[in-house]
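Provided herewith is a single structure, encoded as structure tokens, for subsequent inquiry.
Here the complex is missing a single protein chain, while all its other protein chains stay put.
What follows is chain A.
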Amino acid sequence: MLPAGCSRRLLAELRDALDACAERQRQLERSLRVSRRLLRVWEPAETPALEPTPGPDTNEEARPPARTPSPQDLKELELLTQALEKAIRVRKGLSKAGGRDEAPSRKSRSIVSPATTASVPPRASGQAGRRASETKPPRGVRQTTVPAKGLPELRLLSVGDQTCKARGAQAAKPEPGLRDQQIAPSAAPQAPEAFTLKQKGILLRLPMAFRKAASQNSRLWAQLSSTETSDSMDATTTAKTQFLRKMQSGWPSSRLCAAEVEAEVGRLRKACSLLRQRMGEELTADPVDWMQEYHCLLTLEGLQAIAGQCLHRLQELRAAVMEHQLAPWPEGRLPSAPSSCGGGADSIWSPQLLLYSSTQELQTLASLRLRVAMLDEQIHLEKVLMAELLPLVSTQEPLGPPWLALCRAVHSLLCEGDLKAARVTLKLF
């Protein structure tokens, strides 16, 4: 039988590992769900208020530098947004009356009444290449017109022109859409226009309130993570150190804590593998002249010395653990709390941008990340199992068939990563 404590710990570890996997899977599924929903046609209720600004230079070409919209722009945009909102409300009460398929060559915006609807992006200039060929969506995009009654006559031409001009219309190409615009009175009310990210995603604009909050958020984080010091900061640090010292004064000197021992043992393990790796490199190198030979010799001797130091440190730690000796408090150097973030603590402040340029890169990135995470987990489990099961092999009595089975299972599990063996072990116990 596996001792109770051992099996309890193992179960806890394995459960943790399973939970972590399940959580990862859930996150991926959620992300997929959300993305798929976004890529489908949005429900009419979800259709956002779009900015009717085409801009000849949308995504393909470099955008002109951002400029703050003039008050005139803002006012007209506001009117537009209000009209859109009203249109959406009104639209809900309208019956579908068939639609007009949008002609691919149609350059005009579908603003056929002064009140705009979700406008179709003009198949103009910057988007000519790809998007023009995509103008025949599986479902016909129907345009909506809304009865103009009660709505102010918006001078859309002027808005369009204005914004076009405002964008520094270095568009050499004219904006035929606007000129050709039909401001014909609407006929029968028509069905709501379907919104897809694919076609109109570029027209989306984040709400002002959100943008403000988001930029304030990054500003505050930048301030929080800045490490500039001042007199008051130094005084604070001194006060903190003093407080810690007073807390410590329960007994004269501190002791190494478990977290520190664990961290240091981990570092020394890493040291060992790096030293070994370097040794391997030196031994396989082929010195060309005596200088290189000497360099190699010195390196190997240096590695030996460092290995000795590490071993010495480990023996100190072992002594401290075994005999609970008191270790001197590291002056001025606050021991780091084990970071639950896993990686370096430096990266917790602001998410860096990770620039990718193709789907292929994303795929590679994703699969590598997964592989690395899996390997991390495997190594962790390997260490845990080693620490728990290997001692059992030496202490199990009597040395009968169950013990033999344990040995075989441990071998398969730990040395070959064979999980089937684990099932055998568990069955026997």
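The rule is short, and it goes like this: a contact is a pair of C-beta atoms (placed from the backbone, for glycine too) under 8 Å apart; a residue touches a chain by one contact, two chains touch by 3 or more; residues count from 1.
Just so it is clear, contacts and distances are computed from a predicted model.
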**Q.** Chain not present in the shown complex, as UniProt names it (candidates "Tubulin epsilon and delta complex 1", "BHLH domain-containing protein", "Snurportin-1" or "Transcription initiation factor IIA subunit 2")
**A.** "Tubulin epsilon and delta complex 1"
Q: Among A:Gln25, A:Gln82 or A:Gln304, choose the residue that contacts the chain missing from this document, as touch is defined above.
A: A:Gln304
